[in-house]
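My questions all concern the structure below.
The complex appears here without one of its protein chains, the remainder shown in place.
Showing chain A:
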């Protein structure tokens, strides 16, 4: 973790000197299987096709395990199991009993938190600090939170009579594998539905550990089915005629395909898609904390965050100072072994994503933007990118328009409030935004004018199960989390709850 000096007149020397010894989290307590099967109808079964695919550790490029590739016939089997469980067991169970199962899953996840965190880090490349302190605790909290709603559905939506939907098909991305599974499964179960869930092909392992936990919890067979596979598996779920609800988190491109596929089928749909969120810094902001928030906003989880604050707008009067501080801060970030407890930025999730990020860095350079990358050394094997800043960027630059989904920040300056609101909203996306100012009235002004589903004031990337999350425009529709997230899994009489 030694670092090279960068040239400045006044130099802060963050390199070498007193360095942190390697501090890797132990993996001794984790025993991965060689092969993971599908979880259908309460049993772990081989895929009908007999096909398996490897899942690798992006930090070492080594294969971790073989994972079953579910095809259409496996999906059909899972949906039938889910339907049977819904009709015969889950919808007949008292709400209080349903809640008990969800609580039990949450507690078992907590008991196995360390194992889940390590496997998440191995499979996804994210740092152990984040798996341990963010992903796993938040995933547990989603189950705890929604367990509480299970027996209070009748009181959750005043003047509405609610009922469950049936079978929910859920497709989740690779950036927060376990957490996204929790976001999807917990409200679906609390609302009384059964589930067929497909994790992403690059990160299937924690979903399979969750299947083991669910199995151990004694949840009735077929209530939760977990199928691993590629896009074709997801398509089979989306197109299955006996599914009542599709919930998808992933790219806008795939989201559009799904929306077309379910049009006219009567399937309820929520989409949580991409983003190019604006982080807006005014001159009166607490600058040092804002710089932290910007760093957290874009470099959290290697920038693989749909709501990443990837477009920074800085008021011109403080731009020079802020950019200088960002550069200094970049040089204190440790990039490397995701299992090391001191690593700040881990591995890029896959070779494919690494190529995408490199492509955009090249586009940025070709567009004439000024690039600054941290001076840290990065490991020779595995998929790594240095945290990168681009200045001299315009609204018309592609790197400021398109979602990069990596540790790359574009920086633009602004002069007036109206200008920055206009620029922030000038995007096909509308997932999140951040506002940094010491002035309370300005925060409220901004939050009412920015078209984004989530707006953070003087912080960024804060998540809580009680708080709804979702986007405007091409960032999708529907909300996950909170009461709104519960409503997305319920049929409402006397008018449907608007997503």
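Quick notes on this structure:
Following the convention adopted for this analysis, a contact is a pair of C-beta atoms (placed from the backbone, for glycine too) under 8 Å apart; a residue touches a chain by one contact, two chains touch by 3 or more; residues count from 1.
The rule is short, and it goes like this: contacts and distances are computed from a predicted model.
For the chain of the complex excluded from view, the name given in UniProt is "Deoxyribose-phosphate aldolase" [choices: "Deoxyribose-phosphate aldolase", "Membrane protein", "Extracellular solute-binding protein" or "ABC transporter permease"]. For the chain missing from the display, the contacting residue among A:13, A:159 or A:494 is A:13, taking the whole complex into account. Among A:342, A:356, A:375 or A:447, the one in contact with the hidden chain is A:342.
For the options A:133, A:366, A:464 or A:493, the residue in contact with the chain missing from this view is A:133. By the touch rule set out above, chain A reaches the unshown chain at residues 9-23, 129, 133, 284-290, 292-293, 324, 328, 332, 341-342, 438, 458-459.
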